[in-house]
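One protein chain omitted, others in place.
Presenting chain A:
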Amino acid sequence: DQVLHIVPETFQQVQHLQHLCSSLLLDLWKPLLPEDIWAGEDLHLRVPAPLVQEVKDSLDQHVISYKVLISDVQELVDQSMRRERTSHTQVPEGYVYTQYHPMEEIYQWMTQIQKSNSKLVTQHYLGKTIENRTMYYLQISQPSDKSKKIIWMDCGIHAREWISPAFCQWFVKEILQNYKSDPKISRFLKNLDLYILPVLNIDGYIYSWEKDRLWRKNRSPHMNGTCYGTDLNRNFNSSWGSIGVSYNCSSEIFCGSGPESEPETRAMAQFIERKKSDILCYLTIHSYGQYILTPYGSTTKPPSNSEELMHVAKKASAALMGKYGTRYEVGSTSLILYSNSGSSRDWAHMIGIPFSYTFELRDKGSHGFVLPPDQIQPTCEETM
């Protein structure tokens, strides 16, 4: 396979390239969709080996100039990583789950995951961030004639918690690699649909890669652009603004100008609200601390199904510990950490989703947010 770099010069060239992409089902690396091809903009196209000559001939015929960016994709893949020998790889070959990935790669991963697993996985539009980036969630659903309950999991609400999106990606990979061979997973999927949002706070995540590794909030501008960011996990409509927040934009726990003031919050809340009667369990993944947190943060009064919530969480914690001996404490946020209001987990429970948990992944503070990539695998394995 080769990757070609093309810069179309005219509208006719754009049209021809779009035609080529859709008729030969070519793999667009940049941009993601044929309709985003523009004259004067970079195009990166992966062409499967058997089609390379045909595509090049067609480009020559239409006087479209190209450069070979990668002359042998397979060689590059083999070079850069150790391959796992699995007979049924349904995940993008060569994607390294034990490394942290910037947002562009996570977007590509989502597209690729759906492509390689189109019977089981569909990618869906959730909304746009404040900086106008698209948020997607993945639906993992085994075709069936009965309607199924939903488990929702979101990652990356807080930008600096890189292990969180890494976990969502790992989780998807594990499910897709093992659903045929693992009886637990296959029984799971017979009865439940999984909705996974790998990164909610996309703008913040990108900012933590490019500008400030320890950024937490989103990137909404306030006070005429002199101050940025709302803490999305204080922005939900659960006792919003009442405790454990700041009304000052310069604070890391600024709750925003009102409940669901942020487009990211709104997009997620509207979707979950629509589907709430089918959602059995809401999970939100954060770091660090090694906790499984139950509602509520805004009050110490326990939720109505507190015994059941704790029972399930304790079993999860025990299973987690069974893998590598890692201790995860279980309890309500208001007891273990601090009071807070406007958290997504509290909101999910308040609108009626019975099982609602925050996972605070590794570690206990020696690396904190800056968890080294060699901890990705053990963290994800034990949490699964």
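The rule is short, and it goes like this: contacts are C-beta pairs under 8 Å (C-beta built on N, C-alpha and C of every residue); 3 or more make two chains touch, one makes a residue touch a chain; residues count from 1.
Heads up, the rule we're going with is that contacts and distances are computed from a predicted model.
Undergrad: What name does the UniProt record list for the absent chain among "Tubulin delta chain", "Cell division cycle associated 4", "Dynein light chain roadblock" or "Latexin"?
TA: "Latexin"
Undergrad: Can you say which of A:33, A:319 or A:370 touches the chain missing from this structure?
TA: A:370
Undergrad: For the full complex, which residue in A:232, A:253, A:285 or A:380 touches the chain that was left out?
TA: A:253
Undergrad: Taking the full complex into account, what residues of chain A touch the chain not shown?
TA: Considering the whole complex, chain A reaches the absent chain at 100, 209, 212-214, 216, 231, 246, 250-253, 327, 329-331, 335-338, 364-373, 375.
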